[in-house]
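A protein chain is absent from this complex, but the other protein chains hold their places.
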Amino acid sequence: MNLILIAVIVLGAIGLVSALVLFLASHKFAVHEDPRIVQVAEVLPQANCGGCGFPGCSGFAAACVKAADGGSLEGKNCPVGGQPVMERVANILGMTAAPSAPKVAVVRCNGTCENRPRLVSYDGAQSCRVQNMTGMGETGCAYGCLGCGDCVKACQFGAISMNPETGLPEVDEDKCTACGACAKACPRGIIEIRLKGPKGRRVVVLCNNKDKGALANKVCKASCIGCGKCVKTCEKFEAITLVNNLAYIDAEKCKMCRKCEEACPKHAIHGFNFPPKKVVADAPAKPVAEKPAEAATQTPKAPVEESTVINNVKQ
Amino acid sequence: MSKLIVSLSPHVHGGDSIQKNMYGVCIALIPALIASLCFFGLGAAIVTAASVISCVFFEWAITKFILKRDELTITDGSAILTGLLLAFNVPTNLPIWIIVIGALFAIGVGKTTYGGLGQNPFNPALLGRVFLLISFPVQMTTWPVSGQLGEYVDVQTAATPLSIMQNAITTGDASLLNELPDSFHMLIGQTGGSMGEVSALCLLIGCLFMLYKKIITWHIPVSILLTVFVFAGVLHLANPVYANPVQVILSGGLMLGACFMATDYVTSPMSHKGQLIYGVSIGLLTVIIRNWGAYPEGMSFAILIMNVFTPLINTYCKPKRFGEVKK
Partner (left out) sequence: MKTFNIGGVHPAENKLSAASPIRKAQLPKQAVFSMFQHIGAPAKPVVKKGDEVKVGTLLAEAGGFVSAPVYSSVSGKVSKVDVALDASGTRRPAIYVDVEGDEWEDSIDRSETLVKLSDRPELDAKTIVEKIKNAGIVGLGGATFPCHVKLTPPPGCKAECVIINAVECEPYLTADHRLMLEHADEILVGVELIMKAVDVKRGYIGIENNKPDAIRLMTEKAAAHEGIEVVPLKVKYPQGGEKQLIDAVIGRQVPAPPAIPINVGAVVQNVGTAFAIYEAVMKNKPLIDRIITVTGKSVKQPSNLLARLGTPFQQLIDECGGLPEDTGKVIGGGPMMGKALISLEVPMTKGSSGLLLMTDEEARRSTPQPCIRCAKCVSACPMGLEPYLLSKISEKQMWDKAEAEDITSCIECGSCQFTCPSHRPLLDMIRVGKSTVMGIIKSRAAK
């Protein structure tokens, strides 16, 4: 009996002393943290991908709270969670979410095995960064995809995979969160984080080759040769610019008329997620010319909406 | 001509390979193996065969059916080596089923659990041995007397030099040490013990072979042997109850441990400075455990303990950089 009593007393005393120490320590060394940071962090996806530009989700949460104290959530966007998550964050902080347009990673190279013959064979570490150091890589193109899959390894969401037939990476748009890890991993800057576009529709120049036309033409069947035909077809909207022998379509200005796609002699411009074309081959030249006008009048809504969305972001 | 090959430099390779190193160690163990066969005959042969075969089998089975890897890892020789070393660490009258359990533990828990070759923090063979020692203390500590060539399980057993030494310390009676065989016999190996404990000379020959082939560097074996010699020597001078240092070095698994177990690539430190620290620590721990620990043999525990410290040693012992100025 005595023994039990001693044990209980001793243990109880130890417990009490420990509790006291813990209590004092927790007060003495307490770090004041805005409770909202925890609340915000809870609604974030916890992917810690860094796509927002902050170190992990808690870093982003802290930045959001700070921004909210500053009066606006402008420029804060979680690429993984997208608009719904940002709205919840805004709710917690008593703000309204800045609208943002969804984005997606786009591989701007169409140098498939067929379009771009392999001239040499690379026999080193399976890494694009390493292969890029050997010079041009396996093909004659110093700008195109190297095919070792650094972007695949960089993607935390399993959204990119190598297509063994083409030797190019493919982005699964449903899984892609536009965090930008792949774009950073690509030593040649081929992957662009681009506006997803209304209904996922977008028109992109699938080439990154800045060589002069003759050379670009020689190394790849699907290269942009900087001829400028697309620029001319888009004079009205001025969405296409030609810098360093490479055409670029500004997603914010593009009206999805797809005229440039037809104008490109090398078929370097591709439209994504458009419904299958009407029988264009049968149609004479005239309807083709009319089509863009028709498209512009028929779907004025989507582009306008998109542009306002973008303007908001820019402010 | 086919397409040109492109890669970064260097474009040539020295021709060294994992296989060359692993089989090199196996070859270095052959003199000791032959000596054991001469002393223990049938028992040594059965134990070695059982251990090697079961290690290779478990390596193959686990990588194929559990890790589901396609590449064949048993050809790299590391499983054979683990099997050989495990066999060298157990009594030659150990039943096969115990050896198989030891092999399963060595390969299954000691190696493949961590991801296979190059990933294990502990020496797999030693882990297997220590597992058996703790699980089957009786079987693992009865040592057959050498010379019974045709026998396997039913052999006469006797005390090993190590137990005599420990007995002398616990009783405080230095005269017990007179029962020890003389140093020459201990060098050649006509004493009781496991296969790896009998012939220090053959193990030394193997060690020299590995040094010559540049499979290992001198740092670990020399630092261990020297530390044990000095430490045991100091103790012997202070109190004759402790055996003389030459007999300490030649007895037990010290030579095997210093030359073959502690030098295991995966679990030893990377820099020469780190290897010296590792070696000296193993030497000290071995003598401490042998003299004042519960078990007569401290080598395997000393090595396993230092295996734990290897990552720490690697972090703090950097090789001397070229042009480094001392601050």
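All chains are identified by letter, namely A and B, in their written order; residue positions are counted from 1 within each chain.
The criterion applied here is as follows: a contact is a pair of C-beta atoms (placed from the backbone, for glycine too) under 8 Å apart; a residue touches a chain by one contact, two chains touch by 3 or more.
All values reported here derive from a predicted model rather than from experimental measurement.
Shown chains touched by the undisplayed chain in the intact complex: A, B. Only one of A:V8, A:V21 or A:M133 touches the absent chain when the whole complex is considered: A:M133.
When you scan A:P99, A:G124, A:P198 or A:G228 for touch with the missing chain, the hit is A:G124. Counting over the whole complex, chain A has residues 119-120, 123-125, 127, 129-130, 133-136, 142, 211, 215 touching the chain that is not drawn.
For chain B, the residues touching the absent chain in the complete assembly are 1-2, 4-14, 16-18, 20-21, 76, 78, 116-119, 217, 265-272, 275, 318-325.
Basically, only the chains that are shown with their structure count from here on.
Separating the CA-averaged centres of chain A and chain B is a span of 54 Å. Across the complex, chain B meets chain A through its residues 2-8.
Residue ranges on chain A touching chain B, taken from their complex, read 118-124, 130, 133-135, 138.
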